[in-house]
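One structure below.
Subset of chains shown; positions unchanged.
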Amino acid sequence: MKVAGSGLKKIAGLAGPFVGLILVITIFSLMPEVSDRFLNLANIKSVATQSVIVALCALGMTLIIVSGGIDLSAASNLALSCVLVAYAINLGVPPLLAALVGVAAGGTIGFLNGFLITRLRLVPFIVTLGMMGIARGLAKWVARNQKIDAPLSWLNELMVRTSKPSWLLVSPGIWLMILFSLVMAVLLRKTVFGRHAFAVGSNELTARLCGVRTDRVKVVVYTISGLLCGLAGVMEFSRLTVGDPTVAMGLELDIIAAVVIGGGSLSGGEGSILGTLVGVFIMAFLRNGCTMMGWPNYFQEIIIGAIIIAAVTLDRLRHRQE
Amino acid sequence: RRGDKQSSGPRTYKVAVIPKGTTHEFWKAVHAGAVKAGQELGVEIFWKGPQKEDDRAQQITVVEDFISRRVDGIVLAPLDDRALMRPVDEAMREGIPVVIMDSNLQGDNYISFVATDNYQGGVLAARRLAEVLGGKGKIFLIRYLEGSASTTFREQGFLETITRDYPGIEFLVKDQFAGTTTESAYQLTENLLSRYPQVEGIFAPNESSTFGALRALQHFGLAGKVKLVGFDSSVKLIQALENNEIQGLALQDPMKMGYLAVKVLLDHIQGRPVEKRIDTGVTMATPENMNRPEIRSLLEPDFARYVR
Amino acid sequence: MPEKPLLSLTGISKSFGPNQVLDAVDFELEAGEVQAILGENGAGKSTLIKILSGAYKPDRGRMFISGVEYRPSGPLEGRRQGIAVIYQELNLAPHLTVEENIMLGQEESRLGLVDRKKNLERIKKVLEFLCHPEISPDIPVRKLSVGARQVVEIARALASQARILVMDEPTSSLSQEDTRRLFEIIRKLRAEGVGIIYISHFLEEVLEIADRFTVLRDGKVVGRGLIKETSVEELIQLMIGRRISELFPRLPHQPGEVILSCSGIKSNRMSRPVDLDLRRGEILGVAGLVGAGRTEFLRALFGLDRLEQGLVVVSGRRFRPSFTAVSIGCGLGMQSEDRQVEGLAVRMNLADNLTLSRLKPYVRSGFLNGRKQKAAASRWIERINIKARSPEQKVWTLSGGNQQKVALARLLHQEAEVFLLDEPTRGIDVMSKAQIYELMGRLAADSKAVIFVSSYLPELLGVADRIAVFHRGQLVEVRPAASWTEASLMRAAVTGRESDPVLTGERP
């Protein structure tokens, strides 16, 4: 009885964030101009591939937001990693190693964020705002204010629209996204560390008094998120085939929006991986649909703005009914 | 499959035209050209740039989305000569022909390349600035944006010509980027003017940076005293040209570019042979020659008929 | 080798800025004893506890556990040494579930993965031990009432199987039933050799459960001894340095005309509508178990919760409570049971908190006169003995009891006609309590009216004119205080049945 009840509630809880997504997909599917092409498998694959980069960053951002922080440097971090991968490949470093360099750079920036936040006791907003400038500046520096061309390698096959090898069904990037979503969901929900992250976000003082090493939790949280941004940078390089220091300008707000649309609370203690993914896909399908319809950009901007508000309103209404 | 289309009688082709951004006057004129071609040739034009100006990743997304939409052809002004290669390859592979305009794309897996010779534009600007300065003086080169190909060529053309041909001209600044907005160019120039009051000439490689520099000069009361050579045109720049606050504007022919790109694409779709490289020319407008009709039409392309 | 005491503190000193809070405090705790720490509000009890737990660092002094020096770098260290603390201010992560809160920092895990089954087993045991098996481990703590939260806190401390258990006012939001159960548990733990430090302002509780006591005054130890050999009077004298004449001073007051009458008040959180009249010059006590819905009633009356039905008439003005501004305009004033979350803006200073509900007197031609505002706050600090350095001190740096006084002072300053007081004496020391009772009496004598919610029956019986009893979200009975006894109140609160009227009780 009790189990059944909680089971039902869980399903309702799961369906919740999907409402917005289903709405967006339905609306575009009903548009006569694109109806046949919108829900086409190839298009869905293509949207999924486009989402990989934002999704990877948003996974880390979920962890950060759950623990009561915020990371404005995510997009710059991604750009830095993207540039470093190209730089490394140009130096003759093997692609795998180059990718690791990118991921490691992301992790370093993340670690620095965490370190400064905990050591200097600064608010995350400011530290990561500063780091946003620093990482972006470093990226431009490394790239000498240009984009870096690098010879093609298998790295550039990770984000293709049509998967190679074909038995993968979808591109390796999508598999990576799925894999890391699962890992992060388990980390957040099933591990002691995840619980501590929630506790720190919900009430830091309490967590500290209960013997949680809040500083360590935060440093780890930012480092993990940084690593994921680094990975997203590798994916961006894979997609662009060049190291572009100006890539993903302003993307941090999209990433944060995805997490919040998915039910994350900026005051900490709330958020889920599934919700975040839904948030990412809402935004991606919106962009895709608007482009396919050929709507002008300003129209798209207005619609996306309105949908962000609407999606979160829906989510809140659902919560209130509970 | 081209044959299929021809045999299915008269039909409207759907063509996506993808600029680098949507808010510069320059792209408005390209749009007008494309629409003009569309009206004349019976093509429906989808005009869609990346949502954020100059965002390579988003431009890739836009190309991909139009591949998903299965348009009949794409005209693309690539933000990056490398990054856009793969989506273009993909389009071509899926039977969607692509014409490149404005900036080059590496490789040659496209139908045709329709563009201004940007390097030549930089050279023209250098000659003009040297001319008004009498071959000597101290100048700023204000750059546009890190990694933007067309403006980089202009900057390069300018820089190389000055260094090679005009030893009397000295660069006070040549590595500062104005950024994408007028305001950022405005502030940059102001701050540079505070530092180097001795400056005598400025070159800015696109409309927004030219206008920003102009506003800064006006602000300092130096407009007309410090010689300014810019790129592209807009109402305010034309006024400044009239008032002799700007001594030269390198003009492309964006309407022609948009028109030709669509036309070439349609030629290809309908099986006619096309040239691989089409130059749309670059001209220097000066206060002296600006009232000649051929210059006037470049300064103020008549696009109101095609786009609002 | 002589037996080393379980815990010994020597020469502990601590100051916050110029304010010396602890001054060379010595303290010893044996295994298997319950020792009470007593003292006025602001005497330094909580500070001492926080030093012990590792939350604060002492300026001077040393600590030993079983003779081994203990120098905690943080609360984690304290926990590892087997010290469990129930802090005075509730300390829960609101978004986390009961299970997650209880096990926080002590999760059962394998390879970093939480072992939920084991966790639940441990929790179940503790909650059953506390006779609260109805608290579901999966409910987020923010949805619990204050009383239930305190149970969760206690459960957390018990679940940690500590050697030293510190309780800083564990019973301030507990029902008597729960208090009794807690005492049973304390006795059991004592028998198992756990050392227990017990802090409370309920002296009779202390007399019942403690073996020894230590009294702090202004951060110094002023007395210690065996509970067996002392009395309430002696303890009080040690705490304040003088005797107090009477705990429940009664000022003569006469109920007059009806000032507040509510008809069919029901918020979405109450189970049944409530009708009630209140007269000028009357103190209405409200009793009930934890979660009986007393708080909900006050909130509905004041317009804090969404009202489903009902009307309120205050001094002849009818309105449907929905804006607190309107309620305040009509002469209502409320003090919240949860001072940390709702009652006070702890990051603002004392003066702002105190005057927030009535800033008008300090406004001249649209501008606020900060100096006047602070002067007024200073007067109130003096008038009700708030231990604070200045009106500009931030509220979170005050001791728990003094924070409570600030919340009360605000209502007095607001010059409300009807006072809605929800557990106003929580965490307040004996002397100040007497003072607050006296204050209530004086309000009544000034023909104001007071609704006084409390879980502490003696004070209800000692102060109120009438007492209402709530049970499971509904009002079951209202009768003159004189016709209630502790036993009949308890019975009504637990069973929800009207007791046999000794005298004819009036029903609204």
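Note that the chains are named A, B and C in the order they appear, and that numbering of residues resets to 1 at the start of each chain.
We take it that contacts are C-beta pairs under 8 Å (C-beta built on N, C-alpha and C of every residue); 3 or more make two chains touch, one makes a residue touch a chain.
What you see is a predicted model, and the numbers here were worked out from it, not measured in a lab.
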Per-label copy numbers for the whole complex, where each distinct chain appears once | A x2, B x1, C x1
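Simple rule for what comes next: only the chains that are shown with their structure count from here on.
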What whole-number Å value describes the gap between the mean CA coordinates of chain A and chain C?
-> 44
Rounded to the nearest Å, the gap between Cα centres of chain B and chain C is 72
What are the residues of chain C that contact at least two other chains?
-> none
The residues of chain C that touch chain A in their complex are 53, 55, 74-76, 78-80, 85, 87, 91-96, 100, 104-107, 109, 112-114, 138, 156
Seen from chain B, its contact residues with chain A in the complex are 16, 22, 46-49, 51-52, 54-57, 60-62, 64-70, 80, 82-83, 85-86, 90, 145-147, 152, 175, 177
Which of the residues in chain A end up touching chain B in this complex?
-> 34, 37, 40, 42-43, 46, 49-50, 53, 140, 143, 145-147, 149, 156, 160-162, 236, 239-242, 244-250, 287-288, 291-292, 294, 296-297, 300-301
